[in-house]
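Inspection log for the structure reproduced underneath, given as structure tokens.
Presenting subunit A:
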Amino acid sequence: MSDAPVFIALQATDDMRPVIEAIEADNPHATVNHYPAMVKIDAPGRLSILRASVEERIGRTWDVQELQLGLISLAGHIDETEDAFVLAWQ
Partner candidate 1 sequence: MTTATATAMAAREAARPKLSLKDKYAVLTRDLGWDTTYQPMDKVFPHDKFEGIVIHDWNGWEDPFRLTMDAYWKFQSEKERKLYAIIDAFQQNNGQLNVSDARYVNALKLFLTGVSPLEYAAHRGFAMAGRSLRGVGARVACQMQSIDELRHCQTQIHTISHYNKFFNGFSDWRHLHDRLWYLSVPKSYFEDAMTAGPFEFITAISFSFEYVLTNLLFMPFMSGAAYNGDMATVTFGFSAQSDESRHMTLGLEVVKFMLEQDPANLPIIQKWIDKWFWRGYRLLTLVAMMMDYMCPKRVMSWKEAWEIYFEQNGGALFKDLARYGIRMPKYHEQAAKEKDHLSHIAWGIFYNFNHAAAIHTWVPEPNELDWLAQKYPDSFDQHYRPRFDYWKQQHDAGQRWTNPGLPMLCQICQIPMAFTEPDDPTQVCYRHAEHNGEHYHFCSDGCRDVFLGEPEKYVQSWLPVHQIFQGNCGGATLPEVLDWYHLKPEDRGDYADSQDRANWQRWTGHE
Partner candidate 2 sequence: MPVIALAPGYTGEVRDRVENFHGNQLVYFGWDQHRLFCSPFTLPLPPDMPFGALVDNVLVPLLGAHPEGAAIDWARVEWLRGDAPFTPDAQASLTDNGLGHKSLLRLRTPGLAGIGGSFN
């Protein structure tokens, strides 16, 4: 398992706000940086976006693929399932 930095950058929109909150809550080792119209979340080694976490915050079912609507950029190998979107280096 590598500690090399991964990141995800998301649009600072209403849709992405609960996603960003979920990421912050589930990834205590991550740093959240705010830029104009964009939020960039950096973490050593791994970042997990969990469907259940987002659903808790928005009060409806959420499809992990809805991430497509707000994704700007990322770094790391992706593992995408119905339940999570994980970025990590090996």
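Candidate entries met the following condition: all candidates are chains of the complex that A comes from, given by their letters.
Note that contacts are C-beta pairs under 8 Å (C-beta built on N, C-alpha and C of every residue); 3 or more make two chains touch, one makes a residue touch a chain; residues count from 1.
The structure displayed is predicted, hence computed values, not measured ones.
Per the touch definition at the top, the candidate among 1 or 2 touching subunit A in this complex is 1. On the side of subunit A, the complex with candidate 1 involves touching residues 2, 4-7, 9, 11, 35-38, 64-66, 68-75, 77-82, 89-90.
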